[in-house]
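Part of the complex only, each chain left as placed.
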Amino acid sequence: MADLSALPGGQSPWQSAARFGLYTLLLIFAAYYILPLIVVLSTSLKDLDEIRNGTLLSLPTEINFDAWGYAWNEACIGVSCTGLKPYFWNSVAMTIPAVLISTLLGALTGYALTKFKFKGANLIFAMILFGCFIPFQVVLLPMAQSLGYLRIANTVPGLVLVHIVYGLPFTVLFFRNYYVNIPDDLIKAATIDGAGFFMIFWRIMLPLSPPIIVVTIIWQFTQIWNDFLFGASFTTGGGQPVTVALNNLVNTTTGVKRYNVDMAAALITAAPTLVVYVLAGRYFVRGLTAGSVKG
Amino acid sequence: MTQKSIPAPKPLSDWFRRNVAKLVVAPTFGLIIFFVYGFIAWTGYVSFTKSKMLPTYSFEGFYQYIRLWKMTPWNVAMENLLVFGSLFIVIAIVLGCLLAIALDQKVRAEGALRTVYLYPMAISFIITGTAWKWILNPGLGIQKLVQSWGWESFSFDWLINSEMAVYTLVIAAVWQSSGFVMALFLAALRGVDSEIIKAAYLDGASLSRIYLVIILPTLRPVFLSCFFILTHMAVKSFDLVVALTGGGPGYSTIMPANFMYEMTFRRNQIGLGAASAMMMLATVMAIVIPYLYSELREKKNG
Amino acid sequence: MASLSIQNVKKSYGAIEVLKGIDLDLEDGEFLVLLGPSGCGKSTLLNMIAGLDTITDGEILIDQNVVNDVHPKDRDIAMVFQSYALYPNMSVARNIGFGLEMRKVTKEEREKRVEEAARMLQIDHLSDRKPAQLSGGQRQRVAMGRALVRDPEIFLFDEPLSNLDAKLRVEMRTEIKKLHQRLGTTMVYVTHDQIEAMTLASRIAILRAGEVQQFASPQEVYEKPANMYVAGFVGSPPMNFVPAAVVSEDGKLGVSIERTANGNRSSVFLALPDDRQDIGDWVGRDVVLGIRPETLTHRSDAEISLNKGLQAFDCQVEVLEPTGADTLTYIELGGREVIARVNPYNTTAPGETMAFMVDMGKASLFDPKTELRI
Amino acid sequence: EPTAEVLHYWTSGSEAKAVKALKEDFEANGGKWVDAPVAGGGGDAQAAVLRSRVLSGNPPAAVQIKGLSIQEWAEADALGDLTKLGEEEGWDNVLPPLLQDIVKHDGKYVAVPVNIHRVDWIWANPESLAKVGGEPPRTWEEFNVLADKLQAAGITPLAHGGQPWQDGTVFETVVLGMGGAEFFNKAFVEKDPATLKSDTMKKVFDQMRKMRGYVDADFSGRDWNLATSMVMRGEAAMQIMGDWAKGEFLAAGKVPGKDFLCVPTPSKGGYILNSDSFAMFNVTSDDDKAGQQLLARLILGEKFQETFNLYKGSIPARMGVSTEKFDECAVKSMVDLQSASESGALVGSMAHEIAAAGAVRGAILDVVTEHFNSDMTSDVAVERLAEAVELAE
């Protein structure tokens, strides 16, 4: 948008005051957003005595990474004291295929629904979209039964399937809204050039999709990585994702709470998604600009 | 130039070519039909039974629904959804929009600020819930901090006040989602035709006028998108309650999803849980179906 | 090269009939321009020829073969789109060669042909660029190259110049013209710009709301427009329409035009050339006289003496619009604003009276009711 | 190879140590242990997992469930039969009758108990009591007098965490103390509306209202162990909590009788019992079946009963285990259990799902916690209680 301060007659004292107010506002909200992270981070760096005696908002007097090492390598989850490490890799193994498959299926479906419109395509899209709104608690029981019938209950493929299914409405939505804005002429040109459905998808549509692929992958990655409910319900023991392990570690029913370990574990669990957002956040906004939002 | 002959159509590959789009959509659609609509149907059926520990399948009519609406916790949950939902949606939209506008003023360090606003979206409430619990806890967090600065009478005890606790949910939920709303608005603001703004300057409108009267109204679709994204989050909010208040004090902050979960899994009342799930779905449908309808209408024309 | 035949082709979207039975026949090597306003169904027809849209009724034949059910890629056509539809992710060379690649042409062969096409269009130095790095004119050339390299039976163009600026448009128009002269391939070209149609076409089909108004050579369309719609659509500035009555004066057939000059009503008589005696039965009836601006100009006695059709009269000048080569002069005739194309050296200031002449040999007469040419 | 997948929610601290002991024992006897912990909310999350597993036709071999849930699962035909093993091992002779009722369905053993927790404890800080010259209370009147004194002295009388199950724990001790065992059972087991609406129940709620006054401002949502540490630090004088709280004191190096006191909540020799148990689900493979047998045998073995309960802070489920290694609180618990059982003052915990199953317990807790967190009158509370219990079934 046009830059107000660049206008002639725009550099009045009023303007500088407004500018000051603007920055104040931005910083106050930055504090609001960053506060919980700071609390978690500083707690994870304190030792237990300091936590018992100080306030939560006080900064650690001495930086201490013991809790991190303990949470990663040693903390007991149930009877096995392996730390979060194995569970972390479980999550990786589950998230990557689920994200990739749901993104690919979403892209294909979005493409078919926009560029090869057939009768009822809109209705099908609407029906798929409605899936976004189904609360996951509702599907736990029938899903358990279905996974049992499919003989993939309590397995990683089972969990991957669940995440693909409930991620699809979002990925289809993203891709469809993006592809709607890609000119039909491109498809026509490629058709005349002799490319078929999959060739066009592979050679024309996918190379045009990086912005929306970034948005979709970030979204799906966050959703799936952070999922607790499905992970807890459809896996047990050593196959559990890291969020469930974190919960097991943090939610003590009896015993002494080691807050620094809890917080370190929480940060370890959150690290991948945090890193993704910090590194790719810019592409996220750019991708949203590129078409997943109307208007 | 040589004469090239035009090949005759081949029936099989032609059939495939004509139907390939449908074939590609079929797996996705099939999955959705089964795992969304099939499950809704299953839940719908179970809500008409007296299932307890495990689902049973003998039809019992509206028994569970009648029971459901007689239960105080359910009514509280629906009320909470209304209060929490409307506050959460309104505040997140207003705040997200405000931040987007502020960030759109060519500010320095925009990238860093944007990341700070956006990151809560990345973290599950299972994780940050604890932090918020501490921050909002009068004896540990902000209240204690401010009091230790010398303002002894300062009080911020919403978390433990059954009248106010629901608002702490709003604070934390807004914290998590408003950055996303900000990103949506920012994306849309970046797409506004700069000539329109120039025209408005020439027409003598001030910056605030330009935003209020000209830009924001053109962002109507973004408002709608945000509204529905936030609605879906509000209806689905579960983790938030579990992590922050555990539904308490009492059950003053329980949400329909928590109620459903509690009934189904803790109290072995699958039928009742299914009935509450159907009520949630009905609520969602009442909001979403008009949206989907208008969305597709618009797409067709534009 | 191929002939193209469109036989009673119809297209409906749901209840809306977009094309209402189109009949067109084209020989090998012809250049057909489909001309019409926005929304008249030009693109729809072109898409149907390409096979990108199904045909509701009727038949399309390429080289005497019905192609209604042939897949676009098997029709051996190439198409240039208004938006160019270049593949944004591919380099120029890749864009041009994509059609060959899909047809499994060997790499060497492909490269040879791409280079050839690129050189022909003078874009060989751009081979490695992406479309986003090209100017409008360059993109247009790439789009043409993509069509060219395939050496198809028929070229289709959908308003290929409308995204270019005025200057480039003229240049590219000439290039397309030359291309056609060189290749001799059958071409179908869609536009709503009549000047493009006139300069390029060997035959023009003028469409209006899904119906062909006239299908003829540019010259015929220009000089003998089938109806007032065509007459008004072709030519810029458009043909002047003046209400008139056919009269016979001193034994000569002609038209009489009412005028209101400075509050005084008067009439002008313009004699028709002798070869228009066919309209004898129209005497005493109202007609619409169609005069092209370039046939209405400042009086030149030298020319009048040479051309029998030229008729002179005086008139007050209202507005002047210089275009450089000519000055458009607005006068009032029969209650209508009428444009005359005058040499800049012969103009008068607005408000003054000037001597005009009109070439009645090139005038058209229309029936005011049916709007058809008489 | 006997295999057992064990689904439990003992995920850390003393509990995890206790489970670990079982695991090691199991493995030492040639079994293969598949650990399936699901922490959170006293089994909330586990409940969902178990449901999913059963519905998907793939239940774990042993699941930590308790009280009436065992009966409900047994009714749903989801549990296996351990009767033969029970006969071989003579469980009828070593298990207290109340526990036998819990783990038997239709006279068949379907689960094995691992421990006995006493719920009705007051954990007190002797220094704080000394400051006001108070003695541990023997009646609720004494409790109130003491609490008032403590409050006047600026000490929070009652350390409490505002979570429904903690509210329920306090509530049931008051019910037992004011109404006695018969009243307790009539209300919670028989769900008798008249009892639920009785004047005694109103008095109970009056007392709860008083208790609310004895709690500090920040109690809401607090975990119980945080409340325990308040007592340890002397910020609060007493906590009403089951004997798992002892683990916290011990872990902090406190000595029973010296640094902290354990006294039963005021009642006439009553005892509220909570017991964890492992239910054995229907499994198909022979390995799993063998694993279940082995596990059941080990759990009720004397050795395990001792180690496990030393870790956990509870007392053995089977009788006749040597008291030697147990601390004075545990010994007191054993003695009181014996006498309560004989006098008929022994009841199962409502808050911990021994006396009442999920739905009823939940409905009761709903009302209790709402009353505790609002200014609802006792009259309204009893009405609501009766109504909620009726609706729950």
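Every chain is named by a letter (A, B, C and D) in the order it is written, and numbering of its residues begins at 1.
Operating definition for what follows: contacts are C-beta pairs under 8 Å (C-beta built on N, C-alpha and C of every residue); 3 or more make two chains touch, one makes a residue touch a chain.
If you're wondering where the values come from, they're calculated on a predicted model, not measured in any experiment.
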*asked:* Assuming the shown chains are one of each kind, how would you write the subunit formula for the complete complex in this file?
replied: A x1, B x1, C x2, D x1
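One rule holds in what follows: only the chains that are shown with their structure count from here on.
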*For subunit B and subunit C, chains touching each*: A
*By mean C-alpha coordinates, which chain is most distant from subunit D?*
C
*With chain centres defined as C-alpha means, what is the inter-centre distance between subunit C and subunit D in Å?*
92
*What whole-Å value do you get for the distance between subunit A and subunit D if each is reduced to the mean of its CA atoms?*
39
_In subunit B, residues with contacts to at least two other chains_ = 17, 55, 140, 261, 264
*asked:* Quick check: what residues of subunit D touch more than one other chain, meaning two or more?
replied: 41, 48, 51, 55
*Note which residues of subunit A are touching subunit C in the complex, please.*
183, 185-186, 188-195, 199, 203-204, 207-208
*Touching residues on subunit D, where the partner in the complex is subunit B*: 41, 44, 47-48, 51, 54-55, 69, 72-73, 75-76, 78, 162-164, 216-221, 357-359, 361-363, 366, 369-370, 372-374, 384, 388, 391-392
*Enumerate the contact residues on subunit C facing subunit A in the complex.*
47, 50, 52, 72-73, 77-79, 81-83, 85-90, 98-99, 102-103, 146, 150
